[in-house]
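The complex appears here without one of its protein chains, the remainder shown in place.
Should a chain be cited, it is by its letter among A, B and C, assigned in written order, with residues numbered from 1 in that chain.
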Amino acid sequence: MMIIMRADATQEEISLVVDRVETCGLRAHLSRGEERTIIGAIGDGRPVNRDQFLVLPGVDRIVPISRPYKIASREFSPNNTIFPLDGVDIGGNGIVIIAGPCAVESRTQTIEIAHAVKEAGAHVLRGGAYKPRTSPYTFQGLGEEGLQILADAREATGLPVMTEVMAPELVPLVSSYADVLQIGARNMQNYALLHAAGESMRPVMVKRGMSATVEELLMAAEYVLSHGNRRVILCERGIRTFETTTRNTTDINAIPVLKALSHLPVVLDPSHSTGNWEYVTAIARAGIAAGADGLIIEVHTHPEQALSDGGQSLKPERFAELVRQVSLIAQAIQREVAISRHAQHAPAAKVTP
Amino acid sequence: MMIIMRADATQEEISLVVDRVETCGLRAHLSRGEERTIIGAIGDGRPVNRDQFLVLPGVDRIVPISRPYKIASREFSPNNTIFPLDGVDIGGNGIVIIAGPCAVESRTQTIEIAHAVKEAGAHVLRGGAYKPRTSPYTFQGLGEEGLQILADAREATGLPVMTEVMAPELVPLVSSYADVLQIGARNMQNYALLHAAGESMRPVMVKRGMSATVEELLMAAEYVLSHGNRRVILCERGIRTFETTTRNTTDINAIPVLKALSHLPVVLDPSHSTGNWEYVTAIARAGIAAGADGLIIEVHTHPEQALSDGGQSLKPERFAELVRQVSLIAQAIQREVAISRHAQHAPAAKVTP
Amino acid sequence: MMIIMRADATQEEISLVVDRVETCGLRAHLSRGEERTIIGAIGDGRPVNRDQFLVLPGVDRIVPISRPYKIASREFSPNNTIFPLDGVDIGGNGIVIIAGPCAVESRTQTIEIAHAVKEAGAHVLRGGAYKPRTSPYTFQGLGEEGLQILADAREATGLPVMTEVMAPELVPLVSSYADVLQIGARNMQNYALLHAAGESMRPVMVKRGMSATVEELLMAAEYVLSHGNRRVILCERGIRTFETTTRNTTDINAIPVLKALSHLPVVLDPSHSTGNWEYVTAIARAGIAAGADGLIIEVHTHPEQALSDGGQSLKPERFAELVRQVSLIAQAIQREVAISRHAQHAPAAKVTP
Partner (left out) sequence: MMIIMRADATQEEISLVVDRVETCGLRAHLSRGEERTIIGAIGDGRPVNRDQFLVLPGVDRIVPISRPYKIASREFSPNNTIFPLDGVDIGGNGIVIIAGPCAVESRTQTIEIAHAVKEAGAHVLRGGAYKPRTSPYTFQGLGEEGLQILADAREATGLPVMTEVMAPELVPLVSSYADVLQIGARNMQNYALLHAAGESMRPVMVKRGMSATVEELLMAAEYVLSHGNRRVILCERGIRTFETTTRNTTDINAIPVLKALSHLPVVLDPSHSTGNWEYVTAIARAGIAAGADGLIIEVHTHPEQALSDGGQSLKPERFAELVRQVSLIAQAIQREVAISRHAQHAPAAKVTP
């Protein structure tokens, strides 16, 4: 870290800072400019409490140099992390598509949608059994019954399933049903939950909190990684800004930034990042064009009857068109939509205009 | 809710919306303007899924009319909620001051600080036994040992203690040691935790999430209230904006807004809302001037050795000066700093300039 | 507009509002719900001062129904606005590429870059003669000398030129040199300037302010349109958010939203919306995939010597690669990069992988 002294810092104040730097087992490196003195505190990579310097007299501010995440960083692992899920590579050249209803509402609804998204080319079924809802008075999910329905849908279609887990003590139960755990945006800094997910044997998709920085998303991933679970997927799902024509603002910049800073797979959730089905396909195309490794899309056979988020859900035929358009974009950047082993016919065959 | 049709909506589209409104057991009320038709959907207060209308053809947007929170609203309870805590009224005319270290680091440190804040006029001791930390590599709190230390500090000083609970399964344990539970900003939408806090018998302070709206804070409170726990305190602790000279932006507007919309006590946390001890006293004064019912302040006897948030902690003598200044501001608005039954001498005696 | 009364509004308060609605020449339409009464104020489209209702006793809030912009709206003109610029259609099926240095620094530099961008496929040359700079101590542009250099570059290459105008009294001068006027982000709500631009005979590109909503961008365009100048281009250039890994956050959602709400051409400026040349190409691809009609890109032959914004400028060879990649994306959505009459060889020929 660099410790930047105030312009009017005295020699004694500088010396005091140097002493403390050395007391912490760091080397101090002085740089005297015309206006200010800067003290570099050089360590061996172990974390140091920076606040202790901020309160010393004469200190103006601290500039961190090292990135706070380690295992998640591109420097830790120059090559992309790629891992298989039911025969499809996550993080590889193939684009992975995760789709399904916002919430598991019933056995019939879920299995109907599962067949529809599989038919359209999805690789993974998503659906919420436990729903984080802003209001305590709205549908909160079916709980374990919903998990069983997801397992039935996997049975019926062969698609692996991803579902959200909302509390640490539920991780074992959810892991026993689901193929991939989802940490929701509201829980991105629920560290007890990240610990528990890190100790599970399931791949974990971490959704960016609605006001989390890219660095904080990587720190959340670091929590999971530091427990030995290396199968982590990062998900951009829109951030909160002043703009109101869409529910969230898709931070499309985050796609290439995350790919530059980290080796982990990155998926985009255009359903939540726009909040409006009319814009989902355009933003899905943009996400793939920007370099995302996959998409997660809300699909519902009867959006007008959905118990949550119907307004951002695509009908199956629109979802199939989205997959078709995304395939063409993927080809334009020398990628392709991954070929599912469940595909009756390769999506490539569908994409001929 | 009001359903605003597109300017080009057809008569059939309007009729379809009216039909669905009535199918939901609501009354439809048409209003035809020059440009657009608006359909009022009038119900009996029960929640209705708005998304089902958003996806109907011809619908432009939905404008909610009712507030989504009920028990938390000023309309539900026109009088301020006031409840006693160890002889001090929370939410009454007296200003309540909660103070202590960010983290419980050791028995000695905690009891030393507890004595110091009591001496300076604090009514409640705060301290974290479980710490939500951005990095998995930094100090995460002492856990149950920290809770025991807080209980010892209560024993030593008589001050009731407030501490954060981070996971639903820890609510019973934390409740057995602490007098007030704190829901941290990162967990404001951790609904499993809010449920558990709602079922505890302890008062609960809910901190606003760093990008939560005032309405979302009230919805989080509603989760706790809806489980029958009516002793809820709202805490403004700064929001995330583009400004970088301070760690967060104190949303001072939220103080009078929350007092207007809700009957619950409102406290301000200027330590987190500024992130810099130099600004804490000025913003504490502003919070009381704006109408807050209390303050929560980080105090440390040795900020430069604090294991977390040292940069925003006040030394005891500066904290005593803060209490003195806040008392004068309180008097200027016909309030006063509450008189603690532990006070050797009334704070009023201290405030003579 | 809808006037939503407080839950406790009295009958007299409601009557007073109705009276005032009718005094304004509007029709009042009452809708009484269980909790609240709503008063629709139905007019003939003329603007009404809404604040007059907000201050009446018993009024909770006002919900506007009409959009505040007229000529800019898709409802005003269902078909896309398309206009020719030196043989290329702006707003048509062809993607238009505007490129050049941030600032005009010298005759040699500008003409060298102009040739380079033309060679790579650009249709319009951009370059700043008047530079809005945060600091009064940095390079402020060459002024009229810069305009003359741009005219020389047009002479040398045949490319039409776009440049920023920063003050109303400069509109005639800048219009006498430039083919397209640019209103910069910092001046998006400089209404005196928008008036002057509206009265010029030149097409005007209006850049979104860094914290302007989509609606405010359309209102800025409305200022220009309302003076009779219908050749307006909208430009998304990134908005200010809490994220710091990029200079701004590209609001990619704004592309399909603007296309849905307005008939005006929409271009994306990925140089400013990322602030980092490493991410420009990925975000340029995303913009076209999302439906933008064009791109504006900073290119410099010697970015490390640029007097401003070098960090986000592409070298000509990287820019040529950007054009190649964007062409492939355009084809994937049944569009193409527009064919310039200056192209020695059609860009289509370049895009073969």
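The definition used in the following text is that contacts are C-beta pairs under 8 Å (C-beta built on N, C-alpha and C of every residue); 3 or more make two chains touch, one makes a residue touch a chain.
Note that this is a predicted model, so its numbers are computed, not measured.
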| item | value |
| --- | --- |
| Visible chains in contact with the missing one | A, B, C |
| Option from B:49, B:273 or B:340 whose C-beta touches the chain left out | B:273 |
| Of C:106, C:148 or C:189, the one touching the omitted chain in the full complex | C:189 |
| Contact footprint on chain A, counting only the chain that is left out | 2, 4, 7-8, 29, 31-36, 38, 40, 42-45, 63, 65-66, 75, 211, 240-242, 244 |
| Residues belonging to chain B that touch the chain removed from view | 211, 213-215, 239, 241-246, 249-257, 260-261, 273-274, 278-279, 282-283, 285-291, 325, 328-329, 331-334, 353 |
| On chain C, residues whose C-beta touches the chain left out of the figure | 20, 47, 49, 51-56, 68-70, 132-140, 166-170, 186-187, 189-193, 209-211, 216, 219, 222-223, 226, 240, 277, 303-311, 313 |
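The rule is simple: only the chains that are shown with their structure count from here on.
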| item | value |
| --- | --- |
| Central subunit by CA centre of mass proxy | A |
| Distance from the mean Cα position of chain C to that of chain A, given in whole angstrom | 31 |
| Per-residue overlap in chain A, given as positions that touch at least 2 other chains | 211 |
